[in-house]
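For this view, one protein chain was removed and the others were kept in their places.
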Amino acid sequence: HLDQHMEGKLFVLQLAVWSLRGVARVILANNPLSGALILAALYWASPWQGLLGTLGVLASTLTAVIIGQDSAEVSAGLHGFNGMLVSLLMGVFSSAGDWYWWLLLPVCFGHVHCFGLSPLLDRWDLPVAVFPFNIVIVLYLLCTGPNNPYYPHHLATPPGALELNATQLDTAEVVRGIPLGVGQIYACGALGPSLIILGAVLLYSPLMALHALLGSAAGTLAGLSMAVRHASLYSGLSGFNGALGCMGVGGLFFTFSWRTHLFAIASAFLSAYADIALSNLLGSVGLPACSWAATLMVTLMLLLTGQSLAAYRIPIGQVKA
Amino acid sequence: HLDQHMEGKLFVLQLAVWSLRGVARVILANNPLSGALILAALYWASPWQGLLGTLGVLASTLTAVIIGQDSAEVSAGLHGFNGMLVSLLMGVFSSAGDWYWWLLLPVCFGHVHCFGLSPLLDRWDLPVAVFPFNIVIVLYLLCTGPNNPYYPHHLATPPGALELNATQLDTAEVVRGIPLGVGQIYACGALGPSLIILGAVLLYSPLMALHALLGSAAGTLAGLSMAVRHASLYSGLSGFNGALGCMGVGGLFFTFSWRTHLFAIASAFLSAYADIALSNLLGSVGLPACSWAATLMVTLMLLLTGQSLAAYRIPIGQVKA
Partner (left out) sequence: HLDQHMEGKLFVLQLAVWSLRGVARVILANNPLSGALILAALYWASPWQGLLGTLGVLASTLTAVIIGQDSAEVSAGLHGFNGMLVSLLMGVFSSAGDWYWWLLLPVCFGHVHCFGLSPLLDRWDLPVAVFPFNIVIVLYLLCTGPNNPYYPHHLATPPGALELNATQLDTAEVVRGIPLGVGQIYACGALGPSLIILGAVLLYSPLMALHALLGSAAGTLAGLSMAVRHASLYSGLSGFNGALGCMGVGGLFFTFSWRTHLFAIASAFLSAYADIALSNLLGSVGLPACSWAATLMVTLMLLLTGQSLAAYRIPIGQVKA
């Protein structure tokens, strides 16, 4: 394994591998190579966002080392991905423009909130997932607000908001939104980098990549059925919760079978609908719904212990990724 | 028992009995006859609402059979009542008028969210109650919103909203609101059907019917003390959370004694006040508070393990209803 090879090397190299694993963890993969590909895609989409993501994952992993978290968890990248997502979304919502260096301050310290939640969820045999990220980014956006003199940010628009100059729906754009939905997991809205991120998932597990695309398509369908804003469909924001919900059930926490495959698609639709609902609710005070919907839905699916699904459930300790 | 008699019969008949039990479960009864009476009352009040309720309870029970939920629970009607309530409230809040056939689509699929919550609550020895219904209906209303082209709905008015042309309070109407509060558990606002629903409770247990009326009266008093909108008092909406809170504590989860009787009345008042608070909060974004207040309050009461009440607590496995 890569980890054993690394043991003798310098701490800096080890930290890099842990962090790359952390980058890949966001998309439920556990592979430093996938992480490197994704990071490259982020730098391609926007060097500033790439820098923020790198700093976020490094700072978060370092903090975990310093406060003495379990070293197996740290080396598996479990303490990096929440910090990275927090950093990326701080950058996306900031209205101060790129290369606003003061943003590095919250990026380096914002993730500290993340460390208290794991023991709570462990008791229920549930994964921590991106709960900490979702909580921290909502707190950050609430703290600063649109008029903050130091860290101003955009308000999120609810997907159900009325469009005044609504035009005909462009099918090509909607289809383009499906791979973009995979990129939006990293808050990345460009097509090329999104395809590279999809490639990184493919590298880790083709089954996962299939579920990601299926989930994003299901999310887009859900968005169409609820007549959300066109911008929401075109940018892939409608799809990314579906993609996460589908990947979590279909490729990670349950062994594959036709039954779990159907559940994965159901999970994608439910995640997407829940995302529309939460986005409308939080959008009324200008907050984004982030990935609350997919995180909650996968957690609910894991709590499902009906006879038909329990047999396929992989215990948390043995989850491959 | 009725169930044994049924075993040899056709599956359709069995399903009908399970569903009728599911109908009665909403009001904490476990009796297919009560369920049939209630369904008849709903058809009397509005055939469209009756149809929606029937479809909701059938679809929900069928789904439970298909995904392989515990068969004892299915035959006790435990997987039908949430689906029924979701359907009824979808119909009540829809602003597209009666016989809007597209509504059958969400009615048949909306209840799928309901199945993940039971294992979570089982671990705390708590009943699932109507938590799933409350969550699903809020998500549905958030998803669609008042301007949705397919499923438009009314906004809920908070009970604390100012009345511009307030008139003198009509005592007769307020008294009429007390039995209506029992009917409002099924989103039914007509006096005749409400009395039949009360009769269905009486058939199952006179003690429960007494607590339902007492609770509804307590809820109306709470509404008066907080000067809520007159419409809220007249329609029975002030009373139904009180009724549910009173029945849950007084007749179902605790054995009867003067002490639990007093607690039931306290629970009715607390449920009613909590309902006013939640309705004002959720009403500020146009959402109804459904039966969140009573559900939370009965759950809190069940968590009360002070010496005086624990002795009267009936373990969840042995709850009669």
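Quick notes on this one:
Should a chain be cited, it is by its letter among A and B, assigned in written order, with residues numbered from 1 in that chain.
Note that contacts are C-beta pairs under 8 Å (C-beta built on N, C-alpha and C of every residue); 3 or more make two chains touch, one makes a residue touch a chain.
Everything numeric here is computed off the predicted structure, so don't read it as measured data.
Contact with the chain not shown here comes from a single listed residue; of B:Val107, B:Val138 or B:Ala274, that residue is B:Ala274.
The chain not shown here is touched by just one of A:Gln14, A:Thr144 or A:Ser271, and that residue is A:Thr144. Against the chain not displayed here, subunit A makes contact via residues 67-70, 112-113, 115-117, 119-120, 123, 138-140, 142-145, 147-150, 285.
Residues 124, 160, 162, 225-227, 266, 270, 273-274, 276-278, 280-281, 284, 300-301, 303-309 of subunit B touch the missing chain (whole complex, contact as defined above).
In the analysis below, only the chains that are shown with their structure count from here on.
Separating the centre of subunit A from that of subunit B, both taken as means of CA atoms, is a distance of 37 Å.
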